[in-house]
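Complex shown without one protein chain; remaining protein chains in place.
Chains here go by letter, A and B, matching the order in which they are written, and residues are numbered from 1 within each.
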Amino acid sequence: MSITEKDILKIAEARTRIEPMFDTQEMTLNMGPQHPSTHGVLRVVLKLDGETVIDLDCDIGYLHRGVEKIAENRTYPMIAPYHDRTDYIAAVSNGLCWVETVEKVMGLEVPKRAQYIRIILTELNRITSHLLWLGTHCIDLGAFTIFLYAFREREEILKIFENYFGARLTTHAFRIGGFWWDTYPGFEEQVKFFCDYFPEKIKEYEIILNENRIWLQRTVGIGLISPEDAVDIGLTGPPLRGSGVNYDIRKAMPYEAYEEMDFIVPLGKAGDTYDRFLVRMEEMKQSRNIVLQALDKLKETEGQPVIAKVPKVIKPPIGEVYHSIEGPKGELGIFLVSDGTNKPSRMRIRPPSFINLQALRQMCIGHLVADVVAIIGTLDIVLGEIDR
Amino acid sequence: MADENKSDGSDVAPDKPAGTGAPEEDKYKTQPLSAVPADAAPKLPETKPEPPAKTEAETTEPPKPVAEKPVKPAASAGEAKPAAEAKTPGEKPAPKQAAEAKAAGDKPTPTPKPAAKAPPKKPPEVETIAIPDDPLVVALKGKFPDTVIDAFAILKQKVIRINRSAVLDVCRYLRDDSAQQYNFLTDVTALHHPKADKKFEVIYVLYSIPRNERVRLKVPLAEGESVQSITSLWSTANWLEREVYDMFGITFEGHPDLRRILLPEDWVGYPLRKEYPLEYEDNEWVAKHLDIRPLAEGADYTGKFE
Partner (left out) sequence: MQIAGPAGWLRSVLPQSISDSVVYDVIWPLIQIAVALFIVMTLVAYLTLAERKISAWIQSRMGPMRVGPWGLLQPAADGLKLLIKEDIIPLLADKAVFTIAPIVSMVAAITVLVIIPYGAGWAPITDVNIALLFILAFSSVGTLGIILGGWASNSKYPLLGALRSSAQMISYEVAMGLALIGPLMWSKTLSMVGIVNAQNGDHIWYVFYQPLGFLIYFVCALAETNRAPFDLPEAESELTGGFHTEYSGFRFSLYFIAEYAAMFTVSAIAVTVFLGGWDFGGLIGHFLANTHQNVYTVISIIVFFGKVLLLLWAFMWFRWTFPRYRYDQLMDVGWKWLIPASLANIVLTGVWFVIGISIPDGKPFLKNYGTYIAAPGFPAKAYVIGSAFLVTITLTAILLSSINKHSRDFNLRTQRQLQLQKRAERLAEAGNM
């Protein structure tokens, strides 16, 4: 990295603007694995000069379960529930990445109706993940009420998930080739009901937060990262787009039926926490638009099959592929090497949160301890995905 | 609270989901566990074949850098026996292919292209197309002679295999050259082929944001060889290479901070290697830190954990 010791000290001094009258020591503070705002079992060791962060080291691996090793010993359909448990907040999109990767290797063409249903569920899942991000980010910064409002909205979507998949959190949503069952009666009405009442709720959050002086003071200018640094450190998803880089896989390398959907990709300007906040709020609105469009297209494909012709035992041909989707946290990719048997030879998950978390050090140096919490929140990390 | 758990009848699943009305499930519902015979449990797919079966196959391996095609048919030949459906037509062309490839000489050539919509008799392989005329490959061969081992396209994704000595230079060229502009490092990972000559393969996935192009670099490595770290080009490689080191044991020269990332600092072993067992081992780390010692051989522990 391009930050030297001198730069760090300069920033720290500039922030405190106090002439050192006596010898001060730097303090090592451990935001340990059990901490209310590290979003899981993440250990951050901070070196502080007073309140300013001089250095930072993340210690991860507390949730390492060896998913990649397990996947080499399970058949392809058996691996799908493991993906729910990596990013347990956005389990639906994780499942999407997995089934799409396997379908790509097998050369399966998923029917259109299934593609539309997949888009609806994935975008609802994006809204769910962003709502949870909003709730936890606000509760870290002290605005407790938004957390409960966001979860109230999430309830509606989780009811849809429960009705369709049987589970709210670890959904095992998709099957290789499409869906085993078509949508249940009442699916479209429930989704439409959610889409109709969601915009005013988003408006509520914006009224409470967007122009709130305390919110602005806590988020503007915090965790700045320039677009060049963002690309260098490998950020994807809203942290990258918050800095102004236009990279969204739904537009760049569209999967499912995203080419037919009309939506914009919100970009931030300054690359600070406030911009990432605005980007995610706008993404929620765009997701709602996509869901409505997909619902209309779904009506046209009434009665069509929802699963392709899939053999009883999934044995993809020998080959390898790297497939990625735009998950709520960033670019979620799977590199799959198949050896012709019914178990993969290697399954590698490219976790967006793992790579985004690398930027924490760069973003936090020079800020105060209270900002570290805000920056961890704005990167939107899930430890299940980081540690796999 | 109790009211929330009550559901109206609409979201109760039907008793028998379509297509899975297997009689075994009823057995579990109506009979106590002890009454279920031992062979009523559904068979799990069996694990990969034991090493002795493979040692014979190893001697027939052509001595060349790793390519999936000769390796995997041999493996599947050993595995076809326990598989329920024996894809016997699939095995015969595969050893033939190995012989063909051996006869073709040292330079590995891709297979003759089988038709994509072939009948099931064809070997189960995804079509790989050699791309020697691709502008990227031509440019690389021009700038760095003797580094490109081969280049092919698989499922419309470009894959280039290069020598380990040139990794840093090739990546720097790909990042900085105005015609290439691969400025985003998507992933760094590795593969382990226990039966190949060059056992490891480090994979780099690069992406060009301005040109919307993705390329995959593969670097074959023998046991004990290390590769240069590209942390000086992209900071994102820092943790990615640490994870490769942690899981495979591949060292990266020039990495600023090469230590284990997901596993504890003093762990012994590299889990994602094929010989590392999947099941939990009572190893020294566990005994030292968690005070868990292996069960004594032959001791009777029935009833002691209730």
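Just so it is clear, contacts are C-beta pairs under 8 Å (C-beta built on N, C-alpha and C of every residue); 3 or more make two chains touch, one makes a residue touch a chain.
Every value quoted in this text rests on a predicted model; they were computed, and no experiment measured them.
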item	value
Neighbouring shown chains of the undisplayed chain, as defined at the top	A
Touch with the omitted chain, as defined above, among A:80, A:245 or A:336	A:245
Full-complex contact with the absent chain, from A:67, A:139, A:157 or A:195	A:139
Residue numbers in chain A that touch the chain omitted from display	27, 29, 35-37, 51, 138-145, 148-149, 152, 208-209, 212, 214-218, 220-221, 226-228, 245, 269-270, 368-371, 373
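Assume only the chains that are shown with their structure count from here on.
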item	value
Distance from the mean Cα position of chain B to that of chain A, given in whole angstrom	25
Residue ranges of chain B touching chain A (in the complex, touch as defined)	10-11, 13, 17-18, 45, 47-48, 68-69, 71-73, 75-76, 79, 83-85, 90, 116, 123-126, 128, 154-155, 157, 159, 183-187, 189, 191-192, 203, 205, 209, 212, 214, 216, 234-236, 238-240, 243, 247, 260-264, 271-272, 274, 276, 278
Of chain A, residues touching chain B in the complex	1, 60-61, 64, 66, 68-70, 72-73, 75, 104-105, 107, 162-163, 166, 181, 186, 231-234, 245-247, 252-253, 313, 315-322, 324, 331, 333, 335, 337, 339-343, 345-346, 348, 350, 354-355, 357-358, 362, 387-388
